[in-house]
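Just passing along the structure, written as structure tokens.
One protein chain is absent from this view; the other protein chains keep their places.
Moving on to subunit A:
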Amino acid sequence: MEYVSPEGLRLDGRRPMEMRQIRAEIGAVSKADGSAVFEMGNTKVIAAVYGPRQVQNKSQQMNDQALVRCEYSMANFSTGDRMRKPKGDRRSTEISLVIRQTMEASILTHLMPHSQIDIFVQVLQADGGTRSACINAATLALADAGIPMRDLVTSCSAGYLNSTPLLDLNYVEDSAGGADVTLGILPKLDKVTLLQMDSKLPIDILENVMQLAIEGCKAVANYIREILLENTKQLEFRRGV
């Protein structure tokens, strides 16, 4: 199938190096210590952060650092075919682990011993790149919760179809069977915290695709910073009134 037309447009009308529109909102869950909604095109996820709080399961308590937990789930109505998936299937267990490890790399866990931080992410609408959207939402929620972090973690995916590197794959492109690279970086520190790829790519092409993904991550980071600053400004304004 043709994923990039001769005019250089993708199926949804984007250019190969174009991202979908992103939108973020802070404070979606009032009960949580921090929360956010993150949208990348038609992918929409909600994240809630609780903590740092006392460890629920004492046997998991650590004396030198905080325990970070993450739970990923997909709403039944998030995909086109309404499927009843058992909670804790292999896919969601894997993504939970990936998100947890990615976020743990950025959180200054040694500042909060004897405590735990819970991150809950749920996919409300799935259209490819849920992993990236979840990580971005989790970053926003953690920053909203005021949990100390080394840097924001941002994530973006990139792929390679019709011998063209494509940024931010949607569901159709994701299921095309080409390579799909999900990258998570600490943008200011220039460090990679997550790199996943399914299928294979020659190393020189991987470099191009990864560079594209890095650009995507940095664009997301700029947007997230804007949102955070805007949110802080508004909170200050409200406090001042």
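Methods note: a contact is a pair of C-beta atoms (placed from the backbone, for glycine too) under 8 Å apart; a residue touches a chain by one contact, two chains touch by 3 or more; residues count from 1.
We take it that contacts and distances are computed from a predicted model.
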According to its UniProt record, what is the protein name of the omitted chain, chosen from "Putative nucleic acid-binding, exosome complex component CSL4", "Ribosomal RNA-processing protein 42", "E2 ubiquitin-conjugating enzyme" or "Vacuolar protein sorting-associated protein"?
-> "Putative nucleic acid-binding, exosome complex component CSL4"
Residue among A:4, A:24 or A:145 touching the omitted chain | A:145
Specify the residue from the set A:16, A:34 or A:129 that touches the hidden chain.
-> A:34
Of A:5, A:93 or A:232, which one is in contact with the hidden chain?
-> A:232
Contact residues on subunit A toward the hidden chain run 33-34, 52-54, 58, 61, 106, 108, 143-146, 148-152, 186-189, 224-225, 228-229, 231-233, 235-236, 239
